[in-house]
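Note sheet for the following structure.
A protein chain is absent from this complex, but the other protein chains hold their places.
Right, subunit A next:
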Amino acid sequence: MASTMLVSRVSLFTSIRALVHPLSLSALVIPAAIHLNIPSLLPGIFESILRAVPKKKQSHARRRMRQLAGKALKDVHALNKCPVCGRIKRQHVLCEHCVAAIKNTWRREQGTGVETIPDRLCLGRRFVEAGPIHPTAGSLLTISSYEAHPSDIFTLAVTSKYLISASGDSNVKLWDIASPDHPLVHSFTNAHPLGVHHVATSKDGKVAASAGFGGETLLWDLQEFKQIGNLRDEKLSGEVWAISLSPNGNLLAATTYDGRINIWNTSDMGTKLRHYETKGSFGMCIEISADGKLVASGHENGGVYIFNIETGRIFHSLPSLLKPVRCVAFSPAGSLLAASGDSSIIALYDVVSGEQVANLAGHSSWIFSIAWSSTGEYILSGAFDGKAKVWSTETKACVATHSETDKSLYAVKWIPKGPGIGEGFLTAGANRRIGFYREATGG
């Protein structure tokens, strides 16, 4: 029985289809012992299907050659207007626009109903804020260390009121910097789903900015704890890496992966004020000077550039450190620039002349962060091997080394002097804790 059915479909399946009695699949299951040869199952058709496969596509060059030789397809001149929609169509053929419209209607009516649930990451994890762990009173400094984030802390920023920390988890956290036990003031939860790599604050302490691994940059109001801006360009992934805010918070400077430096207006997010090109090497760090007139950037190829924001010109291209520059910092008075990185030395440059004035050598590992004290007397540096060093800018010598951890330090900051706050500094890094070093009081 089956064989007659099969032979019946030898050539013209359109005409024969009408004659074929539809059979359910289960009725046709062949006993396991008899296996037919497939081509004989579909005599003729199998060959036809294989033959119907289009040939290899003609290359552009060949088609062009044939066109120039007058052997290409001829232009279609048999055109008229569609009586329904009035647009041009080929004669004797259905109007493509009308057919498309009908098809769309069908598609809408069928309504696939496939719902896509957004694949939201939810990485907020609960953890207990631990109190001071090692309150060991040293002769000079009291050290206390707080477990601040469940992931590596990549960056710190300070204002006169708050310490802002951000890590590989999704949150940006604000801590009270003045009170002795530094309680958590506010947490911008789930701000950057993929983690945060840089935060910056304005000198007046009103605005903060954070940059996340997803390529987005957010602006925060530190008085009302709310988001006031979002700089996100889907097309330009990696448009923002390191960030810095101007003293009054109206400008945001950012480096990019391919070495450009952009300056945005923060009040009107998205307007690019300045755009500088460098040699195309990853911009790893950036800082706007205290007077808001200059911006310095450090690059992976060892280049350090200073640009003038007011004129939009390059001010200095400083002698290269040869290895990646991971941090740059202007002195509080703005006369010196410190730059450092994988070369393990801190180079000091005169901002006006562009001359290198000093080398501070002593670290044995890559340096990730440097900070000037408020008076400009000391420089603090944190390295990959977990050591933090304090340097005197006058004698150009290391005056203290702290090695409380062997985990990398990614960020160091001085605590701003204020009423009730003594001299001190902060470190954070791969051990996920914030270390507070301050002058021993009453000791």
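Criterion: a contact is a pair of C-beta atoms (placed from the backbone, for glycine too) under 8 Å apart; a residue touches a chain by one contact, two chains touch by 3 or more; residues count from 1.
In this text, contacts and distances are computed from a predicted model.
Per the UniProt record, the chain missing from the shown structure is "DNA topoisomerase (ATP-hydrolyzing)", taken from the list "Putative clathrin-associated adaptor complex medium chain", "Related to Translocation protein SEC66", "DNA topoisomerase (ATP-hydrolyzing)" or "39S ribosomal protein L2, mitochondrial". Contact with the chain not shown here comes from a single listed residue; of A:49, A:322 or A:361, that residue is A:49.
Contact with the undisplayed chain is limited, among A:183, A:214 or A:418, to A:214. In the complete assembly, the contact with the undisplayed chain comes from A:194, out of A:82, A:98 or A:194. Within subunit A, the residues in touch with the undisplayed chain are 2, 5-6, 9, 17-18, 20, 22-26, 28-30, 32, 35-39, 41-42, 45-46, 49-50, 52-54, 56, 112, 114, 119, 121-123, 125, 150-152, 154, 168, 193-195, 197, 213-215, 237-238, 257-258, 282, 284, 300, 324, 364-366, 384-385, 408, 410, 430.
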